[in-house]
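The structure that follows is given in the form of structure tokens.
As you look at this complex, bear in mind that one protein chain is not there, while each of the others sits in place.
Letters A, B and C mark the chains as written, and numbering starts fresh at 1 in each.
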Amino acid sequence: MAAHTAAHAAPRFNKLALNRLGLWLFMLSETMIFIILLVTRFVLFGTGMPEGIEVDQLLGLVITILLLASSISAYRAETAMAHGNRDAFQRNMLLTIIMGTVFLLAVVAWEWPLAPHHGLHLQEGFGIVFFAMTGMHAFHVLTGVLMLIIVYLNGRNGAYSPESYWGVEATVKYWHFVDLVWVFFYPALYLLN
Amino acid sequence: MRKLALPLALTVILSVVAVMWVQRATLTAAPAAAEAAAVDSLLRLEFYILAVFFVLCMVFFLYSLWAFRRRAGETGDGAHFHSHTGLEIAWTVVPVIIVVAMGYHGARVIADLKAVDVPKSADDLEVIVTGQQWSWTFEYPEQGVATTDLVLPSGRSVYFRLRAVDVIHSFWVPEFRLKMDTIPGKENVLRLTPNQVGEFKVRCAELCGTRHAYMESPVRVLEAADFQAWMDEEVKIANDPTKAGPKVAGQFGCIGCHSIDGSKLVGPTWKGLAGHDVSLADGSTVTADDDYLRESIVDPSAAIVEGYADNVMPRDFATRMTEKQIADVIAYIKTLK
Amino acid sequence: MRLFSYGLVRALVYGVIGLVAGMAVTMAVRAALGLAAWAAAPVSATGSIVGTLTFLWGVGAFTDWWSWARGAHAAEPPHHHRDGPEWPRYLNFDPNHRIIGVQYTVTSVIVMLTGGLLALTFRLELAQPGMQIMTTDTYNYLMSAHGIIMIAAILMGVGGMANFLIPMMIGAPDMAFPRVNALSYWIAVPGLIMVVSSLFTGGFDTGWTGYPPLGVKAPLGAQFFYLGVFVVGLSSIIGSVNYIVTIIKMRAPGMTWFRMPIFVWGMFATALIQLIATQFIGMAFLMVVLERLLGMGFFDPAKGGDVVLFQHIFWFYSHPAVYVFILPGLGVISELLPVFVRKPLFGYKWVALSSMFIALVGFLVWAHHMFATGLGMVLNNAFMVTTLLVAVPTGVKFFSWLATLWGGKITFETPMLFVLGSWVIFLIGGLSGPTNAFIATDLYVHDTYFVVAHFHHTMFGGFVFPFFAAIYYWFPKATGRMYSERLGKIHFWLMLVGFHLMTIAMFWIGLHGMRRRIADYDPTQGFGPWQTVTTTGAYLVGIGVTIFVINMIRSARRGEVAVPNPWRSMSPEWQLPSPPPDGNFETPPEVIGDPYDYGLAGASYVRVAAPSAAGH
Partner (left out) sequence: MDLQSKLAGKFRLGWIVAGGLTLLTLVEYWVATAVTGNLPYILVIAILKAWLILKYFMHISQVWDEEGEH
């Protein structure tokens, strides 16, 4: 069944170019979600931090650096696969997954239970946007980690090669996108005064 | 080009007819405020322009369908022409000019009305309008009067402060033309000058739930002197505890459930209540002093009188009633020995 | 079980199982946390989300991805060549764009009939003042559901036209991502089911706009409405990614941007809007659901929220969304006119770019829905001017269409009648727009029947009539059979007359103060007779649509076999057999001329290798 279409479809279209454009468009659309959340935060609470909110600055900085580090290892994993270095790929992929998971746990299992002590409540005040923004971001981190795990396992079974590694590229791009979002969320949630 | 003569002539003739019709037609509800004149004339101007465009397009459209229909036996295709840059530029630029000119005019009209987004001026009559599901209340803060009918003087500008208790409503008297939403957590303002004596209705224009269709309150526009007389009477009532209390109690429906003659209705009677001991459903006994009465109005579930059910009385009187109205009711209850 | 070989049946069964399982798990978790196990809102919310996923699993949407995730290489885009009847393909997860197009279109018609039935029901109530056959709550539920169901139907119709036409028109074998394409259709189905089920789970009385705080207080049905729209929105977004990539990357050799069929331009503009704006309604509704479920006070002033913020987010989608509804329709008008006039489309580039300009300006006008919320004069005036600017590109389209008619050899088959009808209806819709754009007059006509009539004119002229035109026009392409011309014409005239009866009365009473969205109206205002006229018109439209459905069903089964190119069109899709084989073109077609060179001797648009006679 594939033979019929492959005969004339394959040479005409560069599947990789299609995939890349599709992924970028999808990320552009996702960007809107985060823009809406940022707008909500600024409309409701202005450009500073409302009175009585003391977010945990140290925790914020630590998880930011952690996510940044995971982006670097993701970059190294993709580059390694592009240059045929499978060991470096597997190593860096695993590192990314671990750091991503730790980030997720740090937000959901550590920071969230502590938040009410810093004046952040789910139902009212700055807590609304705090939980909405970290929650939506964490949801994207979760999907990213799941995809990284799938790609890691597939890679261990030899699914990718320097000539064909779209799965790696897409997942890593998505991971960078999650990091990119945090670049704007971190200051909006922690740093403004 | 000869083909253009007939449609052009028809366009001119029918445009004149359409414009004349627009000029004569009663396009809107009968006006009753000074602002209506400007709104209506802008509307009519828009309709003149629309009528001409409509006639122009329809004449050429119908003419083309008739003149360029395929006749029996014809087989060929139409004339082959692609485009005409001059024409395209013309019908881009001309609308742009109309849009800019009309945009300027539209901005002037709403600015000159000084009806929305303006500060209160000294001689405005101030009225606080509160929308709640599904009724309106009107307060005249300078006079200390609150009503459920909107009574206004003719010929004086009225500064409405629009508030909402529960959901979004929209304050609209069609005869006054301009409407404005009442929004929880936000105060909107609207300044109108009623100039026709008569009876109208304020109609909620924003979907607000079950009885939205019936969220209408009477509006009476009176001559200035009549208004003053009405207001004097209201002020007198408001300052007389024996009269203000009964009025508020009627306005908010209290006496539907609380009798004033000792008979037992859905709620405890008011007769002989104040100052006496009340036994509650939880077995305790309290004295019905001012604090107890106030608490029973604003938080009816706090203390349930023995033999009566909870969850019958609305819990939103704290937001619907002014402090003065609550005090009036308490004062009234105290008169019912 | 043979029944289980149909994806739809499997999907429904799996969906119900997922719904029940999701609800059970939620209840178990609640009980474990020490809460009351049953709470309708959270339990049904998680249940419907799980049900949506299992529905997709049941239909087979995840089969290939699941095997990919497990490490197996998924097959290439599976273009099935099956023996036996073709119709089971329409009930399955099938990645072929033509099948998906028909699936979308049929779904659209079914959903539209549902929404129409609701309208006919409450129209009966409105025919006279006073409440006769229903409560005000029932009216509110029907009216609200009518709005959103019709919008969902329109989105499905847009998806139908886009899927069926884009690949054939640009000479591509299929969409860029066939599996994603099928997913975008199938994910909409549970969304639609959720939206419709809102009527049976308590209804919602907020209108389709779902404004909080009313939306937060509304019955449980509102939750299904919000979640359903969210899911349908996902479908829109993934669909639009596919359209854009396909249009940018997969055009036939020689097909430059200004040699694309004009409908593709309309779809390109539409897809850009869908891609960027749809997230806004999704997030706005998600935030209300979070407020309902978890008490997060985004829009509750007592908790630090802002009521008007919702409207900004909501209209940032919902205004551009009306261009999503009309741009494909206007594309159909531009596409069909030259064929029936036998003359090139006048000012092709201007018509194409005007679609892009409308899409762009569409993002800058949202707050004209909010003049009555007290935005302040600066914003008011800015949005008034941007709104008026929409008239310019729309005017370019209208005048170009007039110039296309001029000097042609016009014939009046059913598709052409619908095109001409939509021209008239959309003209009135467009001309009634500025009244809502000027602040002073908008503060008068806002939330009246004038707006209702204006909106129905833009929707009927911009979508419904062109959609019917498209269905009649491409019916032979999809089925290989011809529809009944006589029934088609009866359908057209009933709709045209009925629709105008309906809206002219609406315009008139709207100007005289008839509020919209009210179950009952003050008899002293004298609107009763006009409302009766409106109801009569609505029923004529209903009869017309019934005839359409009969015509379609009969013709698809027993219609006369269509000739290969019944409209003598130059467009690539008509150079293919009907229905076209999977993969469309044996070899890529080559574009050698302009798309609408009718009337030029020897002109040709595409060169297509002689199609195999068998088709498939």
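One rule holds in what follows: a residue touches a chain if its C-beta (ideal position, glycine included) is under 8 Å from a C-beta of that chain, and two chains touch if they have at least 3 such contacts.
No experiment lies behind these values; they were computed from the predicted model shown.
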item: Visible chains that the absent chain touches, using the contact criterion stated earlier; value: A
item: Given A:43, A:59 or A:82, the one touching the chain that is not displayed; value: A:82
item: For chain A, residues in touch with the removed chain; value: 14-21, 24, 47-48, 57, 61, 64-65, 68-69, 71-72, 74-76, 79-80, 82-85, 88, 162-165, 169, 173, 176-177, 179-180, 183-184, 187, 190-193
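One rule holds in what follows: only the chains that are shown with their structure count from here on.
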item: Arrangement of touching chains [line / ring / star / complete / other]; value: line
item: For chain A paired with chain C, centre-to-centre distance based on mean C-alpha positions, whole Å; value: 33
item: Rounded Å distance, chain A centre to chain B centre (Cα mean); value: 48
item: Complex interface listing, chain C residues touching chain B; value: 136-137, 140, 205-207, 211, 213-214, 217, 301-302, 305-308, 341-344, 346-350, 372-374, 376-377, 380-381, 384-385, 388-389, 391-392, 395-396, 398-400, 402-403, 405-412, 420, 423-424, 427-428, 431-432, 434-435, 437-441, 443-444, 446-448, 511-513, 515, 517-522, 594, 597-600
item: Residues of chain B defined as touching chain C within the complex; value: 27-29, 38-39, 42-43, 46-47, 49-50, 53-54, 57-58, 60-61, 64-65, 68-70, 74, 76-84, 87-88, 91-92, 95-96, 99-100, 102-103, 106-107, 109-111, 113, 116-117, 166-168, 170, 172, 174-175, 177-181, 183-186, 188-189, 201, 203-214, 216
item: Footprint of chain C on chain A - complex, ascending; value: 1-2, 4-6, 8-9, 12-14, 17-18, 21-22, 25-26, 28-30, 32-33, 36-37, 39-40, 43-45, 122-126, 128, 131-132, 150, 153-154, 157, 159
